[in-house]
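All protein chains of the complex are present and in place, except for one that has been dropped.
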């Protein structure tokens, strides 16, 4: 018999724990976080509670203090955590740290593991990932990298360039920076892991984007630093490959978290509508409200099924790129539609932070852009499809 | 570890057999079928070949000569068969026979099994299911049934009323007819299984709908018949419940077949586009063509994941109604979008039968209407959601 | 005061006449036409009636026997005629003749006016326009023309090539054919106007497309003919320019006719729904049905406003290309949506010819492809926008 959609007992127990954490700890702290921003003090408070309740980092291997769960299990748990915009942060599975943990665990040197991975896994510090650059630099097209690394005769590297929209940069302890070069012929790209207080790293202004719940904002960073060879992450010249290693699962963890947020927005809107009279009926008996509710149910179910399927492929290493691109495109659009309908169903307060939906609406928008804009994934999906289908002819 | 999306070896082998049948037998017969209609001679030719190749009726229990496969396995195989509009017919898994087989197997009396189920399972005869009535009779709202059954003092029943759009009626050997009444107080509904040559059954005109590939058309049927108690299918008064028994899986087998047809339309369009120069590039390198291709890939992947998930739920009897409604809504709309994009990508010949896509485009449209229009499923999904979510509050 | 949307009294009177013709003559003939095809006998019957009622060819100049009305007036009248799929044919304003009349009137030589334009204007004969070629020939990209014209030393031209999907070819009296070449260096394109019985013109098979109401079908045409210089339409080498002359207004007349058809489908569906009980209410009081109706009203109103605006621009020769591209994209998509919703609202019979909506649904699909596929217009609109907006910076 093909297919099994059963949740393992372990994941069911974890899910209950995370649900309790979200309902009892994260949600009660949300309004203050929305009004005053998400700061490290709040992060530490949330994370202490998650550790106390033994729902820490399900995605991390046990040797790093995490749950050691499979990626399909993680799909269930990060959705659950994502119901609050503070939930993934509480269990140390928020972007960008979650992707950095994954990457460091794959390629960090023993020194880098001790210095960066261990304290990041424990929640002692935060980190950032410096890839995006102002136009005409690297964004959707990574080949446009303008930040460069130049090897010097003494074995050190000179890294110079400007990054922007670097999430979490303000207050991060260290940074993984992507730079062009590293091969003998200066092609390729190289990742470095750098302490943020390295001389020559300059933290610039926060972009005033409409989302507000990422610790450390989205900042400009200028680099003009000289660092030793132990700052290289992995091998010089292999940066593009490592970026893919980071991105395929990181895209899906975004999908997991935002699916939870969209589910929450939907539930808030439905609960609110359920108690409301309008034009002589309960609002939830009016056909156009029912359409909004049902379309959300359908989009959420389709997104969840596709996500589970894609997580299973990534876990197996089987067409992982195609599966994660398909999921990213569909789920970023479907969750966007769900939250938009929730706003509409909630009416006047739908765009407010008080009802939470408004905050999710603003914060989720960039999800269709970062980690590969919808259009970039479509280009890549179309090319794969043409190769697969036309070859088949 | 949660979830498994692996295909069993048995289903992989069946899939290869069905693919070969479709490619080698069904597809070569399509153009003639499109030009001259799908007749019983063609059906018998297709079915003989399927039997010869041992790919007969995967969905039927072994004791009825079928494959005895699970519903999740069937999801894979009916999609494969659906790649040709003649494929499901070939393996005796086409509507309406496939749903009638399922229903008869659940509730037919021993006499009815011998007389109707066995010859239907073997492909010896065809059948129809007479539920829909002209307005203001039963359609989306089954409570509007105007065809009635009246018990007579001698134990016989008098069935009277008009049905329309009865698929497969012309040439069917027998008919399952739904009528109001059957309980002592004349409420409820009762199903009867009747030979089509029963005096008092009048076959009317075929509706001139834009689809053309259903054997036996969509016909009007008038009933004014008196039949014995052995014509009752199951228990009198339980017709609405049996209709649900038939519909939840029947909706999903529609989804399976149309998913295959949409996949085929997509592949035809991509293959055709792959070889085509336009504005100085291969057409498949133009961004707007890539968008059509990628959106199809994403819709197909989401539809397939949701279908597998829903089939698993129906197989487990777990929220089967909700799962099959979600799948019906999403997949009927997604496959419609896919075929529409395939038409567009194929350009001038996209609406033609020669390229097959045009035929699929016209034939698939009614799928958003029959077996529960999108809007009816949405109403039901919204009510379930409100109960579930608001109760949770 | 800016803007005036008042209809002139002349156009109001014409509109009443055309409405009467459609209601009293065209609509009663529709079912026979759907069942048996639209033949010339039917065309002549319709056209005789239109002449008798003095509603002949509003778009043609008076000297050709037409109404001599402005293009904005024509927008109102062709919408009215378009309510029946036979209406535009009745008043001699159907494609492809309507576009050919416009083109011939602009550039035909005196001989060509007498021989082709006059009998076409009077309805005595039909014509076709042979531009589209099988892949990899000319379609969306006219530069791919493979049909060529070669000048010979005796002043004659040798035209050779294959066309397909030539609407109206079967039974046409003459043909305007587009061929590559004509300039001294063999670049450019040249139009010829040829009697269909010219030796070397071979009428091939009809494509089996899902639309059925164009007289003369969509045919393959093979050319291997030698013709004299008087067969050249306009100047040699200027064919691409003439094609634009034909297309900008021809696109809008398609919009006008299909807007009428979509309006009709909407009205049929609403009338049918108005009398129907469902789930204890009139169907038209159920919110999801109201959404379908209202979205149609909005799409129709937006399409009509944009069409009038575009027609005014074309009439003024002011940004005519941009205006007609915008209108083509929006109106082909909006009318498609309207008819699709009408199918859904009408339910089971929605895809049938009996209810007319099904016929319109199948026939309107190609409108998003011919005379510039949506994607081609979008490419051109984007380039214009970038030039206009970026220049403005």
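Note that the chains are named A, B and C in the order they appear, and that numbering of residues resets to 1 at the start of each chain.
The rule we apply is simple: a contact is a pair of C-beta atoms (placed from the backbone, for glycine too) under 8 Å apart; a residue touches a chain by one contact, two chains touch by 3 or more.
Quick caveat: nothing in here was measured; it's all calculated off a predicted structure.
Counting contacts over the entire complex, the absent chain touches A, B, C.
The omitted chain makes contact with just one of the residues A:115, A:276 or A:388: A:276. Within the whole complex, the absent chain has one touching residue among C:121, C:149, C:248 or C:270, and that is C:270.
One of A:11, A:78, A:366 or A:385 touches the chain omitted from the figure, and that residue is A:366. By the touch definition given at the top, chain B reaches the unshown chain through residues 286-291.
In the full complex, the hidden chain is touched by chain C at residues 1-8, 11, 70, 72-73, 76, 266-267, 270-271, 273-275, 284, 287, 289-291, 293-298, 301-306, 308-309, 311-313, 323, 326, 329-330, 375, 377-379, 381-386, 389-390, 392-393.
Residues of chain A that touch the chain left out of the display are 34-35, 132, 135-136, 139-141, 144, 164-165, 207-211, 272, 275-279, 286, 288-289, 343-344, 347-354, 358-359, 361-362, 365-366, 368-370, 373-375, 378-379.
Throughout what follows, only the chains that are shown with their structure count from here on.
At the interface between chain A and chain B, over half of the residue numbers involved are used by both copies, so each side presents largely the same positions. Among the inter-chain contacts, the highest number of C-beta pairs connects A-B.
Legend note: the chain whose CA centroid lies nearest the centroid of all displayed protein CA atoms is B. Taking each chain's centre as the average of its CA atoms, chain B and chain C sit 37 Å apart. If you average the CA atoms of chain A and of chain B, the two centres end up 41 Å from each other. Shown for chain C are the residues that touch two or more other chains, namely 286, 288-289.
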